[in-house]
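One protein chain omitted, others in place.
In this document, chain identifiers A, B and C correspond to the written order of the chains, with residue numbering beginning at 1 in each.
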Amino acid sequence: MKVTVVAGNPKPESRTLAAGALLAEVIAGRPADSVVDVITLGAPLLGWGDATVKAAVASVAESDLVVFASPTFKATYTGVLKLFLDQFAGATGLAGVVAIPLMLGAGPAHALAPELLLKPVLVELGAICPTQGLYLTDSSYDQPGALDAWLTQWRPTLDRLLGTAA
Amino acid sequence: MKVTVVAGNPKPESRTLAAGALLAEVIAGRPADSVVDVITLGAPLLGWGDATVKAAVASVAESDLVVFASPTFKATYTGVLKLFLDQFAGATGLAGVVAIPLMLGAGPAHALAPELLLKPVLVELGAICPTQGLYLTDSSYDQPGALDAWLTQWRPTLDRLLGTAA
Amino acid sequence: MKVTVVAGNPKPESRTLAAGALLAEVIAGRPADSVVDVITLGAPLLGWGDATVKAAVASVAESDLVVFASPTFKATYTGVLKLFLDQFAGATGLAGVVAIPLMLGAGPAHALAPELLLKPVLVELGAICPTQGLYLTDSSYDQPGALDAWLTQWRPTLDRLLGTAA
Partner (left out) sequence: MKVTVVAGNPKPESRTLAAGALLAEVIAGRPADSVVDVITLGAPLLGWGDATVKAAVASVAESDLVVFASPTFKATYTGVLKLFLDQFAGATGLAGVVAIPLMLGAGPAHALAPELLLKPVLVELGAICPTQGLYLTDSSYDQPGALDAWLTQWRPTLDRLLGTAA
């Protein structure tokens, strides 16, 4: 099983990335195999056909599980993340990939954004999004128990799809 | 495997119900075990605790696969369907149920509604919604091939979750 | 100027209604002229053509300002409110009406729902929704200052449209 984290924060090595990596590790039982810190792809994200961008897209597309993590900007995911998602083919770009929409914010007011806004983009690319979108607070995402309620509710479904049941 | 169709059309025995039944049968390979034509539950939908409504809720909750079908009213699902969904417990009411959001409309303009609007309600109830929401046109839902593109894309995922692979 | 409050709580004389009435009064500078406590319309909401329901629809449609208030059920507005909205004609049913989407919830997690989910239904009916949708907490909606931030941001626009500027 290939596990990947995609982080769409304009700042590299962000808390967004750390939260995505933490979630992927908790689900998979081991660290992610691959990380795409989107902003490090730089200006080629604004066009099409760059080899490094294409390699990143291919790496994500061949993954079994991908956490797509974004900070909350203007009550939704970032332009940086969407730039990267725009590089995938519609309907097939994430076909067969189990994807988790994850967003972080300063407070709870935008907690519906991963479910209502980020998930539909991933599904449009063909991703299988079997869980509810997850929203975490910047200041507490790595505290003990922060993921517990979500994991209790959705882990059995992920295990069925990924074959990760103990 | 228990297969159920829920139809939220204010008119009983509607095309909405027929479309839901058709989709359920195509997925399961046999007719649905149970049908809830919500409007037939009548005035008790406006309150809480009616025995017949509670039995319908319980029947849906114990299903393995449920197609939730609605006509498109005001660019979203109907009040009739939402009345029924309001009877379920949040987070747990549809826990473990694989649910398909299905909407029918007169034309294609509201095709995003099942994914953006109906699916999040089902997920909020705990349902597993592994496919993209499906939108069909009133006049063609039962034509040959109407379901093909959606089935080609999403059937493998349903088969993995439901154990319905041939 | 005719000012109306529509409340979609399954319980009559709810806090939802009180919050809607409070908001309408603060905007208009005087109590609302008319209140539709939807649940009191009863079983005729499930069909079409009832005279009392039609009179309520007409009263709302001829208003200048309407606050549409709903509790948050399953992360969105109630089936009861949507039943009533389904009685209006698409595109024209609320034409010329300035409408405020208002939702109340137990906590802040669903704060995006009025903007993302309730407002589009009102706009689909032709309503002018010039403000951001407003979300208030059950336990604090009537506390001093609860409406201040929203009013500071949106009151000038309402005043321009309604001619209510001092």
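Following the convention adopted for this analysis, a residue touches a chain if its C-beta (ideal position, glycine included) is under 8 Å from a C-beta of that chain, and two chains touch if they have at least 3 such contacts.
If you're wondering where the values come from, they're calculated on a predicted model, not measured in any experiment.
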- Query: Any idea which of A:Val26, A:Leu83 or A:Leu151 touches the chain not displayed?
  - Reply: A:Leu83
- Can you work out which residue in C:Asp37, C:Asp86 or C:Glu124 touches the chain that's missing from view? C:Glu124
- With the missing chain put back, which residues of chain C would touch it? List them for me. 91, 95-96, 112, 115-116, 120, 123-124, 126, 128-130, 132, 153, 156-157, 160-161
- Query: On chain A, what residues meet the omitted chain?
  - Reply: 10, 39, 42-43, 45-48, 73-86, 88, 90, 117, 120-121, 124-125
- Query: When the complex is taken as a whole, what residues of chain B touch the one chain not shown?
  - Reply: 75, 107-113, 115-117, 135
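Just so we're on the same page, only the chains that are shown with their structure count from here on.
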- Copies chain A and chain C touch via same or different residues, half shared test: same
- Using mean CA coordinates as chain centres, what's the chain A-chain C distance in Å? 36
- Note on the structure: Among chain A residues, those touching two or more other chains are 112, 115-116
